[in-house]
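The structure under discussion appears below in the form of structure tokens.
Every protein chain except one is present and positioned as in the full complex.
== subunit A ==
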Amino acid sequence: MPTSPARYSRSIDWITVLIYLLMVGVGWLSVYAASYSPDAPENPFSHLSFQELMAFNWFKQILWIGTAVVLIVVLLVIDYKAYDTFAFVLYGAMILLLIVTPFIARPIAGSRSWLELGPVRLQPAEFAKFITALAVSRYMAGINLRQQNFRDQLVLAGLTLLPPLLIIAANETGQALVFGAFLLAYFREGMSPLILLILAAAGVVLILSLLVPKLWLVGAFTVLLGLVFAFNTRIFRHHLVLALSVWAVVVGMVFGVDFFFNNVLQAHQRKRIEVLINPSADPLGVGWNVTQSKIAIGSGGFAGKGFLQGTQTKFDFVPEQSTDFIFCTVGEEWGWVGTMVVIILFMVLLGRILYVAERQKSVFGRTYGYCVASIIFFHFCVNIGMTIGLAPVVGIPLPFFSYGGSSLWSFTTLLFILLAIDAYRKQDLERY
């Protein structure tokens, strides 16, 4: 059932589009500042050929943004039902692509995860995020997570875990961790909060066991558990077995950390966690990234050094400054005011996505909305966290800000599929 373009455009959530444009705009300014060199000519366009301009990240980013706009138009024009209908097909195709990628890709920075199509480099793992989001949302629409159907839960877990396992196989652990974000969406759809709590508790225990001597930790936990039961003898009688098994699991985890740390994690991953705890552990290696990143952000002060005045980024002290460490440029040149603007932009966007998700009438739309918010939130947490020394160095970009076609296109697709679904929401009602 065709709709007039005017009516259709009215049903698009322009607020999200506005926030998106703001973020991409600020992001481009940051990429420009990060790749700006004081030696460059005043007006590059009048001096340099296209080939020469292509050497600048900020120029390529203009091309990526331009193509992203084309992409948006295409995404909004495609019938929203296609996303629903082809979700599994896309998922299957993506799985195949993830499987073949390591065999056909050239190794870049230690991982075989980039496909080269002429001048354009694409990372299939980036696109795995929105395709998986579509697939799990599609699957979720057909089941009821609350009903504790073990088979459904297993399939859902399989759908969620298969892509990250393939991505880990291609040595892109950072991108794989993103899939953990789906738990937030599942939680909204009825997953037991216990799972979130247990994971959170496990995280706390892991971090504590790296920071605090193990015997102290076990001792303190034992005393705490003992006190809880000593003051509540009824619970003590009923849940003794549970308490003991929790105790055993925690103690096991505390002592298992070393095993996990030394035998499961790879050397560079271990380094990144060591550096998080003690930044001076490896000052010229991984510690360099964290230290220089903090110096760049910290030296920005309250109001920053001003646009293009950031010395740390301009003179290449910060590594990966236009991609993973783009937040440093913001922090250095715009100060605390600038970093707050970025954080607020993200909060407004995430809030708006949740609002849009909640107004969906279909489980598919809502789940997908939550997936979008969770994925963006995960990137926001880990990327900014790593630049300010709160998270280990994980090579994932800051959505809409970081330089790069793959990441910009994948986040654009992720977001605008939601807007497309949302735009047809009213027609959904009209149809039934």
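Assume a contact is a pair of C-beta atoms (placed from the backbone, for glycine too) under 8 Å apart; a residue touches a chain by one contact, two chains touch by 3 or more; residues count from 1.
Here is the rule we use: contacts and distances are computed from a predicted model.
Of "Cytochrome c oxidase subunit 3", "Sulfate adenylyltransferase subunit 2", "Penicillin-binding protein 2" or "Azurin", only "Penicillin-binding protein 2" is the UniProt protein name of the chain excluded from the display.
Across A:I167, A:V205, A:V254 or A:I297, the residue that sits in touch with the chain not pictured is A:I297. Of the listed positions A:Y20, A:Y83, A:F179 or A:F317, the one in contact with the omitted chain in the full complex is A:F317. Of A:A373, A:V394 or A:L418, it is A:A373 that touches the chain left out of the display.
The residue touching the chain not shown here, chosen from A:D79, A:E116 or A:E358, is A:E358. Residues of subunit A in contact with the chain left out of this view: 38-39, 146, 184, 187-190, 193, 292, 294-302, 311-312, 314-317, 331, 335-336, 339-340, 343, 346-347, 350-351, 354, 358, 370, 373, 377, 380-381, 384-385, 388, 390.
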